[in-house]
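Left out: one protein chain. Kept in place: all the others.
The chains carry the letters A and B, assigned in the order they are written, with residues numbered from 1 in each.
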Amino acid sequence: MEMIFYGLAALTLAGGLAAVLLKNTVHCALALTVAFAGLAFQFLELDAQFAGFAQILVYVGAVAILVVFAILLTRGSETPMDGVFSRTWLAGLAIAAAVFAVLSWAVLGSTRALPGPGGAPAATPTATVMQIGNALMGRYVLPLEIVALLLTAALIGAVIVAMHEKAGSL
Amino acid sequence: MTPLAGYLLVAALLFAIGLAGALTRRNAILVLISIELMLNAANLNLIAFWRYGPHPEALTGMMFAIFSIAVAAAEAAVGLGLVISIYRHAHTTDIDLMNRMKG
Partner (left out) sequence: MIANLDQIFVLLKQFVIGLLPASWQPAAGVVLCVVAIICVFPALFAITVLLERKGLGRMQNRYGPNRVGIFGILQPVADGIKSLTKEDLVPLSADAVVHFIAPVFLVVVVFMGYAVLPMGRNMTLVHLDAALLFYFAIGASTELSVFMAGWSSRNKYSLLGAMRAVAQMISYEVPLLMSSVAVVMITGSLSLDKIVAAQNQYTWGLPHWYIFTPWGFAGFVMFAIAATAETNRSPFDLPEGESELVAGYFTEYSGFKFAEFFLGEYVGMLSISGLGTTLFLGGWSAPLAVLGWVPSWFWFFSKIMLSMCVYIWLRGTLPRLRQDQLMNFAWKFVLPLTLLNLFVTALWRFMGDGWERWVVCSAILVLAYVVMGRTGMHRDHLGARRYRYAD
């Protein structure tokens, strides 16, 4: 189903491009949401159901809202006077182009070593929630607990950093 | 071009777009948005390699991607909290204007 792949890739890349090029910051955040959704559909196309739904739940449902709230709280929706791109935009663009050139050269150059023109393995891998749960509680239990600690620290840290100054001196 | 190479190229292009955004935009929040794009591109890479790799039953790529999503969400929260805090102090989110250590 090549068409689906090209369509989803186009959607994701269009969302990404819009997110970095648009002038209005809230429009950029909404374009970012489109990019997230496109990526989630690509995960579903790759038979990674759990990752796809987790991507929608976490990114579209939480991170996008967070970005939008931050934009509203910092009055970012007003366009600045001297334009939205910094003075050194050409250097940044050149660096990004160079990075893309190196990465694509690596990918296309090693295509010989990748799985053959058949592409997909004979059987689509099943990643049932039961297997993921077993893996999380078995082999990956240490990362799970560390991520739990990290999330708690991030939660407390974000609240303390963003609290109002006069309340923070209590 | 194999399907895996296709997904890897899309991920590389998305990463480059995110990098360009992080290096050229003036608003601090847009830099964070670009960073999120880069993290998502890496996630796509992980899932593509899980799917077309030799041992998909080991679930390594999927687990890595799930942990990456969780950590990226935490980092976005803290980063945006920092941006709000900086805005309260400097009354601007323009990173080109924040080029001094003083104040």
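Side notes on the structure shown:
Keep this in mind: a contact is a pair of C-beta atoms (placed from the backbone, for glycine too) under 8 Å apart; a residue touches a chain by one contact, two chains touch by 3 or more.
As the structure is a computational prediction, the values presented were derived from the model and not from experiment.
Across the complete structure, the visible chains that the omitted chain touches are A.
Note on the undisplayed chain: of the listed residues A:54, A:103, A:135 or A:162, the one touching it is A:54. From the options A:10, A:72 or A:160, the residue with contact to the chain not on display is A:72.
Although one chain is not displayed, its contacts with subunit A can still be listed: residues 26-27, 30, 33, 49-50, 53-54, 56-57, 60-62, 64-65, 68-69, 72, 128-130.
The rule we apply is simple: only the chains that are shown with their structure count from here on.
The part of subunit B that touches subunit A in the complex is made up of residues 1-10, 12-27, 29-30, 32-34, 36-37, 40, 43-44, 47-48, 50-52, 56-57, 59, 62-63, 65-67, 69-78, 80-85, 87-88, 93-96. Within the complex formed with subunit B, the subunit A residues making contact are 5, 9, 12-13, 16-17, 19-20, 25, 28-29, 32, 35-36, 39, 42-43, 46-48, 50-51, 54-55, 58-59, 62-63, 66-67, 69-71, 73-76, 80, 83-89, 91-93, 95-97, 99-100, 103-104, 107-108, 111, 114-117, 119-121, 125, 127, 131-132, 135-136, 140, 143, 147, 150-151, 154-155, 157-159, 161-162, 164-165.
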